[in-house]
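What follows is a single structure, and I will ask about it in a moment.
All protein chains of the complex are present and in place, except for one that has been dropped.
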Amino acid sequence: MSSETGSSLSTVWHRYKQFRNESYATPLLLGIIFGILIVLPALLEVSIAGYSLGTRVSLGMLIVTLVWAYTAQSWNIMSGFTGQFSFGHAAFFGLGAYGTILLVSNYSINPWIGMLVGAVLAALYGLLIGVLCFRYDLRGHYFALATLAFAELLRFIINNIGALGGASGFIKPLPREYADGPGLLAFQFSTDLPYYYVILAFLLIVTTVAFVIRNSRFGLYLFAIREDENAAAAVGIPTFKYKLSAVAISAFFTAWAGAFWAMYFDTIRPDTVFDLLINVEILLPAIVGGLGTVIGPILGSFIVTPLSEIARQSLDLPGTDRIVYGLLLVLIVLYSPKGVVSWPKRLADLLGWQDSPTDEDAVDETHN
Amino acid sequence: MVSTSILAVSSHLSPGIVATAVGVPLQSGTTIVQLLVFALLLGGIYGLVALGLTMIFGVMDVINFAHGALMVLAMYIVWSLSSASGLTPLVFIPIAVVALFGVGILIHHFTIAPIMEAPQENQLIVTFGVMLILISSIEIAFSPNPRSYNIDLGSVGAAGVFIPEGQLYALVISITAVIGMWLFLQRTQLGRAIRGTADNRSGAKFVGINIKRIDYLTFGLGAALAGLAGAAIPLIQRFDPYIGDVYLINAFVIVVLGGLGSFPGALLGGMIIGFVQVFGQFYLPGSVYQVMIFMIFILVLLLRPEGLLGGKRT
Amino acid sequence: MNDTILETSELKKSFGALVANDGISLSVEAGEVHAIIGPNGSGKSTFFNTITGFYKPDSGSVRFDGEEITGWRSDRIARRGLGRTFQIASPFEDLTVRENLLGVYTEGLGSGIRISKEKRKRADEILELLEIPHIADHEASDISGGQQQLLELGRILMLEPECILLDEPTAGVNPALQNRILKHLRTINEQGTTFVLIEHDMSVISNIADRVTVFDQGQIVTQGSFEEVTADHRVREAYLGQSDDPNAGVADVLSDVEEQSSSVADTSDPVDVPTGGGATAVQQNIKTPKSEGRLVGTDIVTGYGNHKVIKGISVESRDGITCIFGPNGSGKSTLLKSLAGVVPAWSGTLTYNGQDITANGPHENVRLGVAMLPQDGGIFGNLSVRENLLLGGFTVDDPDVMKERMETALDAFPALRDKMADDGKSLSGGQQMMLSFARAMMTGADVYLLDEPSAGLAPSLVDDAFEMATRLVDHGAQVILIEQNVREALRIADYVYILAQGELQFEGDPTTLTDEDDLVELYLGI
Partner (left out) sequence: MSTHTMNMDPTVTNPSSRRSFIKYGGAAGIVGLAGCLTDDGNGNGNGNGDGNGNGATVGDSDDSVDTVVIGSNHPLTGDLSFTGTRMDNAIKLAAMLKNEQGGIESLDGAEVEVISEDNQGEQELGSEVAQELVNDGADVLTGCFSSPVTNAATRVAEREQIPFVISVSIDDDILQETPLDYVYRPQPSADRMSRDHAEIMPQVARDAGIEVETAGLFYIDISFGQSVRDTLRDALPENGVEIVQETSIDFGGTADTQVTSLREADPDVIIATTYEAGTVELLRAMDNQDYRPPVLAGCANAALNDTGELAEIGEIANGALATNFGLNPTLDETAEVRERFSEEFDQTMDANVGMSYASAQVIIAAIEEAGSGDPEDINNTLKEIEVTDHIAAMPPVTFRDDGENENALGVLFQVQDLVDRVISPEEFAEAEPTF
């Protein structure tokens, strides 16, 4: 690369860095991201030079990607913001799915109401987990394993209770059984496109919530707890209450994704919604994208899910995609522990565009 | 933690305790004895499966998600060598164990060692990634078809109580492994160094122990133990590339029950899960015993997070 | 102004067998600056933690501002108006300095989701007050250690507490910044905030404290103005260590040194000191001491993160016992760890017998012959005594040598013979120390670095600790010893370094330290 291009790119980087320091930067970036997402389904059809995005990326895949972006964003509030690493978010996901489907199947209660009931149930279950774990001061691995156990517990309970559908679970009823027909009110559509916009709207809501939290007093308290719980208590933050709030909010929103899942995929079973892998799929985009950031979970999901999909589609040998996926996980954790959101900065560092890292004041202090 | 006598464990297992603990209408004496035998055999295998996991956890504070996958790798190594040579699979078990030691060292070198100081979730994700890589590679190399060792094992029995030979061999391997590991940890300088590192990581530096090297050794041994457990399981049942999952989740439970890092704890935890499973399957409908297992798990986590035989809380 | 704002009565807190606070009754007047001093391990930090709800007291009560707050959660106590800082500055690292301040829980300021203008203004005021607005948008992990201390103070000020407990607010802070902190403290105090502070730096205390309480062994020794307290011989004892004769000055102590150091082996009635015979047998197995220093550190600079602790110090081991003294936070321990290779040196060089070992880790140094005893002894609690000793000989490959060393170590510490099968954690404090020494002997090192072997031991055992150190010397080793108990340590010291603020204040023969007041001044950094 010639030094000229280097320096001009470096200028771009510095502009970008300046921009990132502005308070409107994140909302603007989010606006751009959501703008793209709104027109993305239409972009799938555009064909350029014989290659259209649609041959590789389907609407269904985008929906699944958004589902995981959404859950990761929800998970992030508890684990990324507050530092309480949950390995059992499938519990909340599953409760959302079951709350919705049970009510609509057995009592013809509108799934939107069912979703909220499921979400409240999930929040309550989250509170139960939180009260028990925080009361007994479980941290680190122990907390993660406990959340996993609470999720597995639900799976086996439902698996063994016939009234809850047992292992066969539920199939979602037809829209005419509880509403006028397919449509927004019924939470059922005859094509994928409305589903896409529903989950996009969900993502917009949870992202807004996450963004507001990120920039609010409440969020600062959560971060303080994550950084140093004792110090947080010492400056008066009611840590127990705030940790519980974070769990409840996170669980509440995660349940929506379960409800969406149930209405989109028609059937739910303990095996599918409480699956061990769901726990991983929920948290992975946040880690890959950047723990504790608002943009990270969305970017992460758009890397993790489509990449594994594209690998699956383009590698002839079944199973190779999982190897690629596994390698990706390992490489990202090893080489980019701060996630995708840190890539611009890392690139800049790599190419030597960064300002001298030494800070005048820090130097001043240490040399004194 | 590792030092407590293993013999003490077996005294926990007197039939009387178990029979009263179950507290449900008792079946014929033979049936009860038969169930006890099964519980013991299953518990032994579970204990063996948990050994490697607990070792890596105790010394390195790493939860190894790839543990199940390492077990599966060992199964296929033994199976391939045995099918290729026509010899009994038993002779290849030691080879698989050694091979897995090497695999463990490699995994540690490339994935764990660089991030030993990073937050715990990183190690969890990395080992999860390793698991995917291993399982899918095995799937591609060997197809998903179930396999079994080509040996014919019957059962021995007396007075209406049967002991399947496969289970018996597995238990013998399990006990041998525990004793062997115990001797290694108790009687050799290297073994002591591992226990010392687990006990007081910073203290270990001051007697000249290179704890980085101990980490390598530990991960290698953990993988080797996974390999041993893996190589023994086909004596009991058929296997396919996915069988590791089932044992992995149970192993998590066992390790926490017994106390992270505790060898006797792993055996005790294995026995508890073995008993809950066998008696739960017998007396409770469907898979309700699984609910029991996770309830016990949560209770222990809350009330005694250091585990039943765990010394300290990390 | 004379109301009592904070009052504890008979506050007790123990950890296992260790009684950290043994019935402390203390009252703090509203508006005063109350300093708590006392040697390491005297229970000061535990006292803070117990008052502020981080520990549950075993018994006793805490009243604050007319209200019983015993057993409250720590965050509630903070909101009630009793703030505290931590000894090790604990900023919210991923947040900016400003966010650190805004993260303080202030119910009264603003409401709802938004951070109120008032709160932002308040944060700006505090940034101004502490003269750190220029770093407001830096992440807290990127600022210097001193700035972190300022932030720690600023953060608690956001809470506008009536009373603030400060745990060593100036530890590791350069003098210029220290003055700034003191200036701020005075200003805030004048505005009506009560301060209780733990502090080791006597200049700080003389500068600011209205009243001083002295802790020792979990109890209050005395109370009074700075002058009163420092004049009190009990305080000197608490700091410099008990002397057999309470009226004896340092000079008296030192006059004993000559006689004693040559004949330690024969001293009367040491609890477990072996007879000389074993010692001479061993001497032949160990390299004969050279006259020059084996372990030499030159211009060592080191610290943690961006916190510089040691600012260019040269030390070396010498024949006999080399003592490093200095108040808490002066960097003694860090220096020793740096010599052992535990904390890598940022700059400077380390050599062992002329060989450059600057880049070595501790395990490599042990192999060469430099062994460290960490402050807590670093023993393996879940391993038996025998196993601890065997691991001490981890670097030994020859079983015969191992056996020989084991005999030597057991001859040196025969009390361990009966305990060989017991777990390390089952031993008493003194026995654990013994084990730690014996285990160190097993390494066969000829330079030992001892980090306060007497810390946390009953006074009666302190002598034993020194006895053990001299035993190592008898076996041909050079010993570097960190010690709080200056008086006692001077008895056995052959060479002395005194540190303060990470810099060397004094080095030389202990006999030159005849004037106790000089020593106190040097030591306390007045």
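Going in written order, the chains are labelled A, B and C, and every chain counts its residues from 1.
Keep this in mind: a contact is a pair of C-beta atoms (placed from the backbone, for glycine too) under 8 Å apart; a residue touches a chain by one contact, two chains touch by 3 or more.
None of the values given here were measured: they were computed from a predicted structure.
For the omitted chain, the shown partners it touches in the full complex are A, B. Contact with the omitted chain, checked across A:L9, A:V131 or A:I171, is made by A:I171. Not every partner is drawn; the one left out touches chain B at residues 27-28, 31, 34-35, 38, 41-42, 136, 139, 143-146, 148, 154-155, 157, 162, 164, 167, 236-238, 240, 242-243, 245-247, 277-278, 281-282, 285-287, 290. The missing chain lies against chain A, touching residues 44-45, 47, 50-52, 54-55, 58-61, 64, 159, 162, 166-169, 171, 173-174, 190-192, 265-267, 269, 271-272, 309, 312-314, 316, 318-319, 322.
Please note the rule applied: only the chains that are shown with their structure count from here on.
The interface with the greater number of C-beta contacts, when A-B is set against B-C, is A-B. Per-chain CA centroids place chain B at a distance of 43 Å from chain C.
The geometric centre of chain A is 33 Å away from that of chain B, both derived from CA atoms. Within the complex, the chain C residues that touch chain B are 340, 342, 361-364, 366-367, 371-374, 377-384, 387, 390-395, 423, 439-440, 442-443.
Chain A meets chain C in the complex at residues 21, 212, 216-218, 220-221, 223-224, 226-228, 230-240, 292, 359, 361-362, 364-366, 368. Across the interface of their complex, chain A is touched by residues 52-54, 73-76, 78-79, 83-86, 90-95, 99, 102-106, 110, 113-115, 119, 134-135, 137-138, 142-147, 155-156, 158-159, 174, 176-177, 306, 308 of chain C.
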